[in-house]
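One structure is given here, and the rest of the page talks about it.
Only one protein chain is missing from this complex, and each of the others stays in its spot.
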Amino acid sequence: MAKVNKALFWSLFAAGGTLTAFVFPVLALITLIAAHGSPPDGIPEIMKFEQMQGLLANWFGKLAAFGTVSLALWHAAHRLRVGLHGLGLRADGLVAVVGYGIALVGTILAAYWLVQI
Amino acid sequence: MSAVQLELEILRYDPEKDQEPHFQTYQVACQEEWMVLDAINHVKDEVDTTLSYRWSCHMAVCGSCGMMIDGQPKLACKVSVKDYANKKVRIEPLANFPIERDLVVVQDDFMEKLKRVKPYIIRKEEQPIEAGEYKQSPAELKKFKQFTLCINCLCCYAACPEYALTPEFMGPAALALAHRYNTDSRDQGLAERHKELSKPEGVWDCSFTDTCSIACPKHVDPASALQQLKIATTVQWYKELIGMGDK
Amino acid sequence: MELIKTDIAIVGAGGAGLRTAIAVAESNPDLKVALISKVYPMRSHTCAAEGGAAGVIKSDDSLDLHFNDTVGGGDWLTDQDVVEYFVNEAPKELLQLEHWGCPWSREPNGSVGVRPFGGMKIKRTWFAADKSGFHILHTLFQTSLKYPSIERFDEFFSIDLLMADGRCQGVVAMEMKSGRLFRFQAKAVVLCSGGAGRMFPFSTNGAIKTGDGTAMAYRAGVPTKDMEFVQYHPTGLLATGILLTEGCRGEGGVLRNKDGYRYLQDYGMGPETPLGEPVLKTMELGPRDRLSQAFWHEQQKGNTIPTSWGDSTHLDMTHLGEKHIDERLPLVRELSITYAGVDPVKEPVPIRPVVHYMMGGIHTNIDAETPVPGLFAVGECACASLNGANRLGSNSLTELLVFGKRAATNAVEFARNRNAEANESELQEQADKAQTKIRELVQRSGGTESIAGLRAEMTKSLEEGAGIYRTEETLQKTCNTIADLRKRYAGIELHDKSNVFNTDLFQALELGNMLALAQTVAEGALARKESRGSHQRLDYEARDDEQYLKHTLAYYQGDEAPRIDYHDVVITKSKPGVRDYSGGAK
Partner (left out) sequence: MAYVRPVSKTTWYLKDRNYTIHMINELTSVFIGLYALLLLWGIGAVASGDKAYYQFFLECLTSPGMLVLLWVTTIVIFYHAIAWFKVTPKAMPIQKGEAFVPGGVIAGAHYVIWVLFSLVVLYFAGVF
């Protein structure tokens, strides 16, 4: 079982790490711009509902969003597990269950919501 | 022949006398061309014959004289005394290994792990000697060549924080050698080695700090081997999952 | 004292010991092998061999050519039946290593590459860049891990052979981490313990090369053979004596004196060959003895470069180019930069001849047998008379493979056919004696001699008296000095009384071993009143086949100097002739 977990989780971690390295910076940047609101000097509004819905309405968009969110969660869960172990937290089993649990729930939720859009 | 003055603080431990290790200081006037090993040899020959340490080739190929010099794992025969001129230099046995005596560490653990990765050519069918050599292009050779250069000095184990925290971890040198055979065009043993490598204490305890590669005095890159092994181990796991595991 | 019962005990886990162990385990997995070594296998000095291993593989080569090169290179002091067997087996053994994964350098078509070497008429040296010995050692060591019947005893220091009923029945060794003695009881014993280059002050040899196995056999009554033949490698790095492989010259490196002149042409190895186009058996590709002797003459003429580390000449590789050096000689470059501060790509490297290899050793025959039944020896510790008066570069790595396998075959046969009960009480008595000897050495107090002090006097005396050129006078002086040092050895006192990894003790034992062997070198050289190969006498400049086409045997006589005797050379098809390294020019 342990054998199963390690290869599986590591591959999700590695894929997630690579994907987030490429995708997250620009997404975070856009989120940051959107969060600052639209000042009156004419910077176009971004992350509007219609735009988001349009993006996630087609299957390509759904798949991309699902992959990004899910792999990022698995990446973070796995890496945090290793990191906490390094920090001296020896409850590795608990950390794994909680972390991977969150990633799993997130994955299911993402799929559920994306299908609804 | 100008002299370099060195103050060596050497960690001493004799299990028959000492509860725990302690430092002993030696002043050594070194010749400029000396390596740190020459300074230690000077202490042994002229000052204190009770000092114990391993050394042999004095050309950075036998791997005997790995030790912590100023906190870093190094081959004593490969670092110049000039690098530490007029300084206090701490000389300690390789980190992460039990101390047998003075600068001599217990290496049984590595020897056992090396054996477990099956560091030899595994083939389904041996070609008879009379049929000549296995053909191998220079490119195929180059693919694994750097990983053959490991001298087993164990500096990488001393540098590896994961080995310190989890002594069961197979560790950089043994795994780099597993990778060396896995990627040799003459070898067919990947699936067999996979059994050992895919255990938690196999490749998975590596968290990729890269410190093994930084420490390696022979410019081998075990960290790279480890990452490639993780990929190979994952691929092999998926293959076995769908019933195509045999290489 | 712990008793270990085994079938074959092997002392030394370098190339020879590992090859022997594997050969036994492969063909006779039911036989137990005890592989005993004072260092972990990968620390053995085989790892320092650089250039390569000779074996006929290419179509332009032939076994006869390899035979002729070896016999001539050895100045006809080789046993020709041994050479014939050797050249015949060499390619098979090197191929076997290839099958075990040795990373030999390759040609573009994927076949094994060969490089030129000194004294060889054809390119026939298999190489793994310039770390051939290292790769051979690690390939053998790693392969040996396959065999469950090989039990290693790493860091066990062998003290004495155990002899009873006229045969060798084991060895007594100390577990270095505990100081406990172990009695290994074996049906056959194979010594693979390496040479003794540390007898000399300036040597390519590692600290472990102290002739322990040879001395052990010598003390047990086995004669040493041809010990006066000591090879000086012509290109040792100044200051440290680190080896710069003959491959440097094989790839086109040249030797220059202080005027930049390629001096080898003045010593019968000319005419000068064009830069970057080395010609086999000419100039820099002459044999090692001749090149080292040429250095000595240049030194006498004042053509060498004085430095704080002694006189030097230059090994110039600057015309080879960075790419070629990095591909073929990466270690040489690294060593030159680290230990001499000189980049061979840009500057000539300062070098001088350095003690490299003992042609002599334990007297063995074509079967790797010593005169004592049940005792075999392989590699540098042995003298199978393959190398004669001067070993050709790249023959020794092959030798330990070929004769490792041979020794295994014969040791197995001996062990199988020997059902006689071990003489337990006699063996235990001998082991107890060894125990007492060690205890006495450790506990002795009031001594005034230091190990390092005696060692320094020994090395200095050997270099002065039994160096590249020798005379009656210098040799006699050295013989006297060594005899005196052996007496003074009784006056050493160990300051380390610990049982755990007591290197003070091991160094004392090593010094005792070296002193015994140093005497065989000096006495053998004094008795040999001729010049042959690496043994050059200024007072007897010519080779004397009438009287000295014979092997020197030295027999242990306790505290006295050894008894010197002689043994016939086996000559089958090559009559002694002239060694010609002038590229055919007269």
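Think of it as A, B and C in the order they're written, each chain with its own count starting at 1.
Heads up, the rule we're going with is that a contact is a pair of C-beta atoms (placed from the backbone, for glycine too) under 8 Å apart; a residue touches a chain by one contact, two chains touch by 3 or more.
Just so we're clear, the structure is a prediction, and the values are computed from it rather than from any experiment.
Asker: List the shown chains that the missing chain touches in the full complex.
Answerer: A, B
Asker: Out of B:A3, B:A29, B:V47 or B:V106, which residue would touch the omitted chain in the full complex?
Answerer: B:V106
Asker: Which of these touches the unseen chain: B:D83, B:E192 or B:D210?
Answerer: Once the missing chain is taken into account, the touching residue is B:D210.
Asker: For subunit A, which residues touch the unseen chain?
Answerer: On the subunit A side, contact with the omitted chain comes from 14, 16-18, 20-37, 43-47, 49, 51-53, 56, 65, 68-69, 72-73, 75-80, 82-83, 86-88, 90, 106, 109-110, 113-114, 116-117.
Asker: In the full complex, which residues of subunit B touch the absent chain?
Answerer: On the side of subunit B, residues 13, 15, 20-21, 95-96, 98-100, 106, 138-139, 142-143, 161, 164-165, 207-211, 213-214, 221, 223-224, 227-228, 230-231 touch the unshown chain.
To be clear about the criterion, only the chains that are shown with their structure count from here on.
Asker: If we define chain centres by averaging CA atoms, which chain lands farthest from subunit C? Would you check?
Answerer: Farthest chain from subunit C, going by C-alpha centroids: A.
Asker: Does B-C or A-B have the larger number of C-beta pairs in contact?
Answerer: Looking at contacts between chains, B-C has the larger number.
Asker: In angstrom, rounded to a whole number, how far apart do the mean CA points of subunit A and subunit C lie?
Answerer: Centre-to-centre distance between subunit A and subunit C: 64 Å.
Asker: Quick check: how many Å separate the C-alpha centres of subunit A and subunit B?
Answerer: Each chain reduced to its C-alpha mean, subunit A and subunit B end up 38 Å apart.
Asker: Would you pull the subunit B residues touching subunit C in the complex into a rising list?
Answerer: 1, 14-17, 33, 35, 44-46, 48-64, 78, 100-102, 104, 106-107, 111, 114-115, 118-121, 126-127, 129, 132-138, 140-141, 144-145, 148-149, 151-152, 177, 181, 184, 186-187
Asker: What part of subunit C is in contact with subunit B in the complex they form?
Answerer: Interface residues on the subunit C side: 39-40, 42-45, 47-48, 92, 95-96, 98-101, 103-112, 131, 134-135, 138, 142-143, 145-146, 154, 177, 206-208, 239-240, 242-243, 308-309, 331, 334-335, 338-339, 450-452, 494-496, 498-504, 507.
Asker: Within the complex, which stretch of subunit B touches subunit A?
Answerer: 161, 165, 198-200, 204, 207, 230-231, 233-234, 237-238
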